[in-house]
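Only one protein chain is missing; all other protein chains are in place.
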Amino acid sequence: MSATLNRIGLARDAYKGAATTLCAGCGHNSITNHLIKAMYELGVEPHMLAKMSGIGCSSKTPAYFVDQAHGFNGVHGRMPALTTGAQVANRKLLMVGVSGDGDTVSIGLGQFMHMMRRNVDCTYIIEDNGTYGLTKGQFSATADVGSVQKRGSVNTYQPIDPCAVALTLGCSFVARSFSGDGKQLVPLIKAAIAHRGTAVLDVISPCVTFNDHDGSTKSYSWVKDHDEQIQDVTFIPFFEEIHVDYEPGTIKEVALHDGSHLVLKKLSEDHDPTDRIGTMRLLEESRERNQLLTGLLYIDETAPDFSTRERLPELPLRDLGEEDLRITREDFAQHMSELA
Amino acid sequence: MSATLNRIGLARDAYKGAATTLCAGCGHNSITNHLIKAMYELGVEPHMLAKMSGIGCSSKTPAYFVDQAHGFNGVHGRMPALTTGAQVANRKLLMVGVSGDGDTVSIGLGQFMHMMRRNVDCTYIIEDNGTYGLTKGQFSATADVGSVQKRGSVNTYQPIDPCAVALTLGCSFVARSFSGDGKQLVPLIKAAIAHRGTAVLDVISPCVTFNDHDGSTKSYSWVKDHDEQIQDVTFIPFFEEIHVDYEPGTIKEVALHDGSHLVLKKLSEDHDPTDRIGTMRLLEESRERNQLLTGLLYIDETAPDFSTRERLPELPLRDLGEEDLRITREDFAQHMSELA
Amino acid sequence: MTPGPTINDLTFQAATVNGSGSQSANLVLTRAIFSMGIPVAPKNVFPSNIEGLPTWYQLRISPRGYQARAGEPDVLVALNPATWTKDLASVRPGGAVVHEQAYSTAGARSDVSYFPVPFAKLAKSRIQSDTLRKQLTNMLYVGVVAGLLGIPFEAIEHGIRRTFQSKPKAWQVNIDAACVGYQHWQDNFADRGIAHVLRPMTGLTDDRVLIEGNQAAALGCVMGGCTVAAWYPITPSSSLCENLITYAERFRVDPETGEKKIAVVQAEDELAALGMAIGAGWTGARAMTSTSGPGISLMGEFTGLAYYAEVPVVIFDIQRIGPSTGLPTRTSQADLGFVYTLSHGDTKHLVLLPGTVEECYEFAQTAFDLADRFQAPVFVLSDLDLGMNLWMTPTFQYPERPFDRGKVLDAGDLARLEGQWGRYRDVDQDGVAYRTLPGTDHPAAGYFTRGSGHDEDARYTEEAEAYARNMDRLARKFETARSAVPAPVVDESAHSTIGLIAFGTTHHAVVEARDLLSERGLPVDYLRVRALPLSSSITEFVRDHERVYVIEQNRDGQMYDLLRLELPAELAGRLRSIRHYDGRPIPAESITRPLLELEEAVPVQ
Partner (left out) sequence: MTPGPTINDLTFQAATVNGSGSQSANLVLTRAIFSMGIPVAPKNVFPSNIEGLPTWYQLRISPRGYQARAGEPDVLVALNPATWTKDLASVRPGGAVVHEQAYSTAGARSDVSYFPVPFAKLAKSRIQSDTLRKQLTNMLYVGVVAGLLGIPFEAIEHGIRRTFQSKPKAWQVNIDAACVGYQHWQDNFADRGIAHVLRPMTGLTDDRVLIEGNQAAALGCVMGGCTVAAWYPITPSSSLCENLITYAERFRVDPETGEKKIAVVQAEDELAALGMAIGAGWTGARAMTSTSGPGISLMGEFTGLAYYAEVPVVIFDIQRIGPSTGLPTRTSQADLGFVYTLSHGDTKHLVLLPGTVEECYEFAQTAFDLADRFQAPVFVLSDLDLGMNLWMTPTFQYPERPFDRGKVLDAGDLARLEGQWGRYRDVDQDGVAYRTLPGTDHPAAGYFTRGSGHDEDARYTEEAEAYARNMDRLARKFETARSAVPAPVVDESAHSTIGLIAFGTTHHAVVEARDLLSERGLPVDYLRVRALPLSSSITEFVRDHERVYVIEQNRDGQMYDLLRLELPAELAGRLRSIRHYDGRPIPAESITRPLLELEEAVPVQ
């Protein structure tokens, strides 16, 4: 059978990358597949995609999807800065960053927060396993209190929850999901891509080698048992008709920058994803109930992204030439005379 | 008249430092005086005090109080690490750090947060003026949206509120005050010193030279007009009798680690300083009302501090000698045989 | 009989308190004198503090237009009680001392002439506006000095209008204040005989302008096509990006749309600043960051990434004196060695060494070309003296050459190549490979950039041979760059057996020192290094001279070391090291004194 092509005429294979070198069963691999699915279905243009990452098992994943795209595997914890610079230099690029909990919440915490503050237009995925996989299983700062390390030691420090931090900063798109839940994650990835601004996706992604045992709160079983989905998420791309037939009141619709829509059908909690303070409360409470709140936590489609705020032209800065950039001879001479 | 002596027989002058080199009218100078008053009244032992700071006008202030104490003016934004190391090496020291908003919330944000996460036993004062004073008035990350710079440019980025961040991390002592309000600040400083764990004091401290003009939200006049005090704060040191005569219900009493007490008489809001989520809501709401919430925002006297959690002995590590630290000859020989 | 006054040959020094507005008073004087056609060389010595500490402004005026720091002042304006005694002691015998009347001169030295002025009183009585009084008080001494040195008052007015170019409202009040001082001079001292006067000149300042190195560098960035600048404030580098912002607002904003053709981002720290610049450079923009010592120490990891992943980026280091925080408002050339091999592992970087404000302007543009050409970080090492002082310079040339964007393959190229290319293949055998930019619409355009091991086709590898091949190519690339960076400037006109080698701002002290040495009958040749890697022509220069003195502003003789490593062993021994490192710009005397001592020590053949 011939592969079915997406709206820009590409087969799913066009969104694949190199073969993974991660452990069999690593949550990161599932996320890679969800990314491939989302981009294939959205019809992302490979050559306009810039895959960014730091250092870690998670940060290797950009090599495993959309081979044709450019990728930049930078240094540990500094992907936000590279992404910010790349984005302002060419705002037409689709920036998709993949990081880890160590990369983002330990060494990279400062950059991560300042990127959100600037609302740099990018999708920022944290493959969150509560451990440093690549350095063989030390606790990361997202490890929960009481979580047990493979070597036996117990974490006694409060975790730093990237979603809570993002909400505090008013990040314009905050979501949490689980590597094992493509049904929820794929539409969220699509929405994050459609969103203009920083879209943070904290995806719990178990490390089967170092942090998938009993006592770990980042194991497949723990997450399955404690996953508390706020909504049922449906993404309707701009190039498709919207037809939703739910009884009124049960759903909430969010229009995204590029004309796509999110349809959120409330499940457990009564939750308004545009109410930041309410969401913070909800998040804290679910944590105290020892539950993992997943879904679209918060979204603000009104916040201008960094390039817009910096009043950059639509034409990428990097495409400007001598005429655009040099002072004219007249102005130059005039300026020189002022210095005399 | 002879100087009155405090409980350890020292006069107020013993708590003074070198003459300030800061601008006349700088908020930082008032804070210095409040620190001197608080330490004098508490009877802090100068030789047990370690004054820590980063780089900035604010970070110069440790030179201006308690001359006899040791001080460490480190590098920009890295005071938390120096403080953490010094504290674990000698947990008997009284660590008092003074930083600035640039030092803490820009370059130092990551360290600041990880110090709070560890609950390192120290008083951490942010002399917050919304600007980089020492480098002549650029915006810092605590500058509010719409705040106008002296050169005219307007800040369009959401501020990073150190108190909000501290609450998100569950920092064990979070307070905000104003350099001009000694009545509120002095008892808060005393409480911060009495508290065992990280006590964050975000003190709005106007920069008269670069950020005290109309349009600045860190100016004396703006703060005076928008200051919203949660409580009236009274500190009763462990060496004094408690006698409070308020009609019941109007006050809340908090016992501190060293036996001192805080008496909080509620003013505006109904607020419980041990309710973290409630305080977060309160803080966010007051901000949306464009008000500056001051007072003791949150306190948790149950959280063990870093040295306790690390199970360090009471005797400072740095005082241990060969006998304490070297493996015995027997054990050493035994261990060698294991390696054969 | 007393000799007549010297003409246009003096060193003026104002000793004031910082934050008191004396800076603009000094600029007015500088502009005024410059407008008389007299060459000026100002040096501002200020504290790492905002208000209330001692600050000095030295204005050197010499017939030959020397720009190096002079020694003691001939004319002193003393307005800081805290330093009054020291300041007074520093004046050259026969000098003139203008001071606040309140300062005691009882029992003070008698070999200088005193001009006591009741500045405080005058300010109170003659300056109406209370708010402006503090600022304007300093304008009083401008008037007094005008009288003392015979500066026409029109020149002062011109200086005021120049200094306050952007706020005409300030003109009259300042002119009035200066006038008060000027009048006070006429009324009290007009008849006093004086040792130094200024007279209008012609020829020496034609087509000359006054500009600070950081402003010149910012202008170079604009003309060099910089579109992304990420920075974190730090003295003495801040004014570079602040000037860039000013230029951007004036020359890079579309009047209709208000759109900006540049992004100047104030980062949260230096790590982020360089990271942003690298991200932008990777995307194909001309990107830079600017910092000083402490920032450089934070940029090690990202610099190594740019070196190894081969991403163009320009890094300005406006050197101040370290180590650590050191003296943030004092100058130095001590980052040279550290920057050259910045980051762990085997790394070597291109480093440009501007010696004049003109070169700050030129090299800023060169740096972007070299970064694109060699796909590497390029450092521009300026210093506080060059960056934050006003310098007299010929007006800058408008760039005639287009940007050199280096080896970039676009979609068309890739089509022609039928997609056959490899990011790190050494096609031209010069060590420089071809790159594509993100967003290039060709299926073969994409590749993976990484700081970890990669082969010729940018594939991840841990293979030993592939690793070594890549490192060898990077070394080859560096050799290619050796002849592409600005060549040394050589002057062997003295036909001497002795040569001097210097770089950066040390140049100006060398110029003067050479004159002094010639006068002492010891003419010397001179080579000025302008970039790393070191040009092979330096070997020739050393071969041509028996003894070569390497002069620099650091403790450890960093350039002396780099030179010895490049020279053949038999020549390395000809080098001698002369170092100045007290934070003040090197004066000619710090070259001549040690050099003459060392020369005397030379055994006579």
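A, B and C are the chain letters, set down in written order, and residue numbers restart from 1 in every chain.
Heads up, the rule we're going with is that a contact is a pair of C-beta atoms (placed from the backbone, for glycine too) under 8 Å apart; a residue touches a chain by one contact, two chains touch by 3 or more.
In this text, all values refer to a predicted model and were calculated from it rather than measured experimentally.
One chain is not displayed; in the complete assembly it touches the shown chains A, B, C. Across B:C23, B:V44, B:C57 or B:V88, the single residue that touches the chain missing here is B:V88. When the missing chain is restored to the complex, the residue among C:A106, C:A190 or C:A569 that touches it is C:A569.
Only one residue in the set B:K37, B:H114, B:K190 or B:H271 touches the chain that does not appear here, and it is B:H114. When the whole complex is considered, the residue among C:A106, C:A190 or C:A464 that touches the unshown chain is C:A464. The omitted chain makes contact with just one of the residues B:F72, B:Y157 or B:F238: B:F72. Contacts to the hidden chain, counted on chain A, fall at residues 21-24, 55, 57, 75-77, 106-107, 109, 132-136, 138-139, 141, 209. Although one chain is not drawn, its touching partners on chain C can still be listed: residues 47-48, 293-294, 296-298, 300-301, 303-305, 307-309, 321-330, 332, 334-335, 337-339, 341-348, 450-453, 462, 464-465, 467-468, 471-472, 475, 554-556, 558, 561, 564-565, 568-570, 572-573, 581-584.
Residues of chain B that touch the chain left out of view are 46-48, 50, 62-63, 67-75, 78, 80-90, 92-93, 110-111, 114, 307, 310-313, 316-322, 324-327, 329, 331-333, 335-336, 338-340.
One rule holds for everything that comes next: only the chains that are shown with their structure count from here on.
Chain A and chain C have Cα centroids lying 43 Å from one another. Computed from the mean C-alpha positions, the centre of chain B lies at a distance of 40 Å from the centre of chain C. The multi-chain contact residues of chain C, meaning those touching 2 or more other chains, are 268-269.
For chain A, the set of residues touching two or more other chains reads 110, 114.
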